[in-house]
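Note that this complex is displayed minus one protein chain, with the remaining chains in position.
So, chain A:
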Amino acid sequence: MSKINVEGLTKIFGKKTKQARELLNEGSSKDEILQKTGCTVGVNNASFDVEEGEIFVIMGLSGSGKSTLVRLLNRLIEPTKGSVQLDGKDLAKMDTKTLREVRRTDMSMVFQKFGLFPFRTVASNVEYGLEIQGVDRLERREKAEKSLELVGLKGYEDKFPDELSGGMQQRVGLARALANDPEILLMDEAFSALDPLIRKDMQDELLDLQQTMKKTIIFITHDLDEALRIGDRITIMKDGAIVQIGSPEEILTNPSNDYVEKFVEDVDRSKVYTASNVMVRPETVNIEKEGPRVALKRMRDANISSIYVTNRNRKLLGIVHADQVSDLVKNNKDDLEEVLEADVPTVTSETPVTEIMEMLATSGVPIAVVDNDRLNGIIIRGSMLAALTGVEVNEDGSVS
């Protein structure tokens, strides 16, 4: 079962919510409802599941309702309708006391502008969640220190928030959220207020932390690059409604409608794609049954100057070049192994494209994509460029 299960969650701001709800059910748009009732639709009938341990990114432009949606999850904003099941308990119907307990132990939140208490030291900020639960001074100090160490702020315990840089302040925010060891982290545009370099550092750090913490993270952002970088799954919102949910790759390669397509148009794909997205099916020779003549013919047919050599199990053995193979043929020799070059550039299908680009620039031969010794594909310059510009690449490396 999923960790969080959201069903038909709706928030309408304003006075005539009942009338607005009816209009919404009839399929009226956000603008029509605003005109007729003066109500704003914050979130419109959102349903999704979040699995335990995943980073679930909710992204959309400002005004798309993403910040409202995340606040409906811990009921900082009261939902108009719908349910939020956390491990089977419905948060939307919970009484205040149980809700408080959930907020204290099960979910913490990180805020866009950090939301730190300026009159408290860094350590006492981090302790806040424990303090209000009545955890005793020594224990909470210990936990706070551990949490601060986790985010790399050891030694800053007695500073005040305004003495730290933005990035460090958000680390404090993160440490505060981690201090009471919640299962769920709600991060509302947590890195949006930071400058791009720091933002990237923080994303990396979050991913590093997540390796060991395995929290369920719901991450709000308006930055598609950020979403693609850290999200296991991404939800795209528009006008309060969910437009598409899917893995970063699905969103990029298979946008569900024009809105999403337009959104992902300008994405720097090199940041998202891995070898598997840009590789093509290779021409190979099987050394156990094919000789230099076959290799030469195959190269000539495919109009290439070198070819990868494998055994029967498609295990990569090396590469041979056309000129050397033709020498073999001239001298009537049959063993490809004589000219086999074993030292070839390889990557796995998980290797990010940014790393491959450099290899491709310096290597004279295509790069082999090898998983568990098996040759799965090769990357040539043409296939890489085609993929990065969003052009479909066919199996044989041609573009359509």
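Following the convention adopted for this analysis, a contact is a pair of C-beta atoms (placed from the backbone, for glycine too) under 8 Å apart; a residue touches a chain by one contact, two chains touch by 3 or more; residues count from 1.
To be clear about the criterion, contacts and distances are computed from a predicted model.
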"Ger(X)C family spore germination protein", "Glycine betaine/proline transport system permease protein", "Acetaldehyde dehydrogenase" or "ATP synthase subunit b" - which is the UniProt name of the missing chain | "Glycine betaine/proline transport system permease protein"
Options A:K81, A:R104 or A:R298, residue touching the unrepresented chain = A:R104
Touch assignment to the omitted chain, from A:G65, A:G129 or A:P255, lands on A:G129
Spell out, residue by residue, where the missing chain touches chain A.
-> 71, 74, 76, 100-105, 107-109, 111-119, 128-129, 131-133, 160, 176, 180, 186
